[in-house]
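The structure under discussion is supplied below as structure tokens; questions concerning it will follow.
The complex is shown incomplete by one protein chain, all other protein chains being positioned as in the whole.
Chains here go by letter, A and B, matching the order in which they are written, and residues are numbered from 1 within each.
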Amino acid sequence: MTLLAQLAGVTKAFGRVKALDGADLEVPEGVVTGVLGENGAGKTTLLNVLGGMVTPDSGSVAVGGRRVSLRRPRDAWRVGVGMVHQHFTLVPELTVLENLALGRRTSRWGLRLGYDALREEVAGLVGRTGLDVPLDDPVRRLEVGERQRVEILKALLKKPRILILDEPTAVLTPREVDSLFALLRSLAGEGAGVVLVAHKLDEVLAVADRVTVLRDGRTVLSAPRTEVDALTLIRAMVDTERVDAAAVGHGADRSLRASVADSSPPVARLGEVRVRGSRGEDALRGVSLDVRRREIVGVVGVEGNGQRELALVIAGRLRPSAGTVRLPSSVGFIPQDRTAEGLVGSLDLTENVALALHREEAFRRGPLLRWGALEERTRELVGRFGVRAPGPGTLAGALSGGNQQRLVVARELHVAKDLLVAENPTRGLDVAAASFVHEELSFLRRIPDGPGIVLISSDLDEVLSLSDRIMVMVRGALVDVPHTQRSRQFVGALMLSGVHA
Amino acid sequence: MPDARRLGSAVVALGALLVTAAIAALGLWLGGYDVGDAAEALVAGSVGGRDALLSVTLVRGVPLVLTGLAVALAFRAGVWNIGAEGQLYAGALAAAWVGLAAGDQPAWALIATVLAAAGLAGAAWALVPALMKLWLGVGEVITTILMNFVGIYAVAYAVHGPLQEARGVFPQTDPIAEGARLPALVEGTRLHAGFGLAVFVALALWAVFRWTRAGFSVRAVGASPAAARISGRLNDRRVMLSAFLASGAVAGLAGGVEVAGVTYALYEGLSPGWGYTAIAVALLAGLHPGAVLLAGLLFGALEGGSGAMQRAAGIPAAWVSAVEALVILAVLAADQAWRRSAALVGPSREAVPEGGTGA
Partner (left out) sequence: MPDAAVFTAFLEAAVRLGVPLALAALGETITERSGVINIGLEGSLISGALGAALGALAFDSPTMGVLVGGCAGLAVSAVFATFVVGLNTDQIITGTAITLGGLGLTGAVYQARFGVTGTALTLPTLGPVSVPVLSEIPVLGAAFFHQAPTAYVAYVLAPVLWVFLFRTEWGLELRAVGEGPSSAEAAGVRVRWLRLVATLFGGLLAGVAGAHLALAHAGTFAENMSAGRGFIAIAVVVLGRWNPVWVLVAALFFGAASALQFFLQALGMDVPYQLFLALPYLLSLAALAGWVGRARAPAALALPWPRSGPQP
């Protein structure tokens, strides 16, 4: 087994946060290597080191047997490392061709922009890989799957010996995932070293020849695919106790599922709601939905089918262009982007709690806010929900992602007397924090007079395990899933019914 | 507010002042001036004696405190109001106009009317860029700056035309009615009631930010409009509009106070650029209203002492603008240095609001 690249003992700290703490990675020739780990385990940072995006604090990076110093992406290409990033690195305003041309100096002084040769080269590559894209459209007009193809084309144009893909499947439909994996296999067959970070364990198991697991910035396992099974990998990824805790949480709510009274009047009602999206088309096309107390309505769908707009409308944050909306007075909302919408990083915890509570009578006196009462409440929430912070005066931006989400959940649960809207509430959280959120949601559903809950998520498993009713969002419309059809296969197929591959 | 933020602001401000003083002294030395003489003159001319302190420094500080508060208020809301200068001129114009047209109302009513007119005019001047920002999406930075020039020329037109003094010799107005003038605060000095007003506005703003929902709304919107809208259910546009107009009103008040308390007349070049100096004042103060009071008076001392420096050491008065620019740059650099050394996740203080810019 020839090694194309080898990273050993790599460390990297961002401020006080240690992202890598002695991580290793081997990239053999002709092999697909899967990299696994919880969020924050350091996967992306490690691959960024190999891609030249991050300079390590210590440790060695060797490519082709020679020790190298990769200070910028260009250095990485020179030694044959191409990278497809987790977040798209395309410039939306430029055309596909311009994006592909970017950074490729073809003329000596950069004084000419020759597209003809590039066009020909891309055509050849498209013929070989099947990655078809409209070359003269601005990237902003492309759908996510197409953008992903452009990213891969861009990396392949540099003829890399090592191709790194950081969570490329997160935005793809199952059919797109299949063809991507086929492509990766054939690239490995041609002798390339492919490194793949995937969100889902089964995806890595499906395509990888070797598996490397990171935990807390360290490589804890590295073995051929044939020698490991799913359970071994999960045990390597997380602390065992935490896995058990998560499993218990899920078991508990499942047993209580059937107890919801369907006869109570709805606390929230949407009637034929329409919302015009940013691209001028209807993001919501006549959506009707009733939510009753003590039920979890799960809404699942492929990203970009109108879930964002639905969440904002039912949380009372967006006025629809048509239709009726009847909402209760106290609505809690857990937005998916906690750093941009849920919290203000430069304000302290009390002020962040005040953000949602400043309307409540108990916390104001005329035009004044009762900061004493707010601080008291913050202390209480921080303690009850296990937010790890020195005190209510801590800046929210100084908390870890999991603790930020705990704070948001604590606050919004407190606000949501009648209705709670949770939008991808566990995205980006590790297993422990995610199971905390799941437990709180299912707890809320068991208390008398609890709020109605709308769980909007692109994670099918989350929706399946928590919801009393499931709706699928397809192209701005809601489709009911009959109780008898609550299977992964059926719902999955429904999700994709409106998606053109 | 956490101590870390307050400490950060203080460290940054002090560091910035030290750096500024060092560079300014170096500049004077390179320019062939006697730095010792200059410093001596600066101190003597600003705080060396009762008259220098009360009639020069504090009087010069009043418009700087008020415009500084206007800028701090806007910046706190994430509104890049660079237009305090124009709003000040609008306020001065309105104050002079009301003061000239005054009849025989009682003095307190007249003064209230003059100041109210100044505030309203300043708000009106801010309304144009505010509406352009919120309705048309035109960034307020350029529009507020353009409005400054319009304001300056509007005053120029007024004192050359409709409001020119009866003699028609100089481009200035006649003195405003006696009853429209702000009373002296300390007999025998030029210190007028406007100083008390500036202190009051500073304390009031401080209280509003600290204790009220309105003030909290402004801080939340300024720190993150999206979070304020989504999590706080605040109407971020309305909050920005209110803060923008209030900022304009306070800047307008500065112009009114200057006319009613110091010059008693309107003329071209009334302000030596207070509206711009205000940015240095607000930043040095870390956008805290209480600290703006201190920073404004500090700059008042600098401007007051610059006259003495010119007389004693021959240092050009324009040098002060350069020093003010240095203060801003030093605050920015010190802020960056503080953030890096603190290595906090996210911003450590509020000198520069997050989120959108007015570009």
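Here, contacts are C-beta pairs under 8 Å (C-beta built on N, C-alpha and C of every residue); 3 or more make two chains touch, one makes a residue touch a chain.
Keep in mind the model is a prediction, meaning the values are calculated, not measured.
Undergrad: Name every shown chain in contact with the chain that has been left out of the document.
TA: Computed over the complete complex, the missing chain touches A, B.
Undergrad: For the full complex, which residue in B:I145, B:A214 or B:L294 touches the chain that was left out?
TA: Candidates B:I145, B:A214 or B:L294; residue touching the omitted chain: B:I145.
Undergrad: If the hidden chain were put back, which of B:L26, B:A112, B:A204 or B:A322 would touch it?
TA: Reading the full complex, the residue touching the unseen chain is B:A322.
Undergrad: For chain B, enumerate the residues touching the unshown chain of the complex.
TA: 31, 80, 82, 128, 132, 136-138, 141-143, 145-150, 153-154, 156-157, 160-161, 273, 276-277, 279-280, 283, 315-326, 328-329, 332-333, 335-336, 339, 345-347, 352, 357-359
Undergrad: Touching the hidden chain in the full complex, which residues of chain A are there? Just list them.
TA: 14-15, 17, 19, 44, 53-54, 72-74, 77, 83, 85, 88-94, 98-99, 101-103, 105-107, 110-113, 154, 397
One rule holds in what follows: only the chains that are shown with their structure count from here on.
Undergrad: Where on chain B does chain A make contact in their complex?
TA: For this pair, the touching residues of chain B are 1-5, 211-214, 216-217, 219-220, 223-224, 226-233, 343-350, 354.
Undergrad: So in the complex, which bits of chain A are touching chain B?
TA: So the residues of chain A touching chain B come out as 15-17, 312, 316-317, 333, 335, 340-348, 351, 354-356, 358-359, 364, 367-369, 371, 393-395, 397-398, 408.
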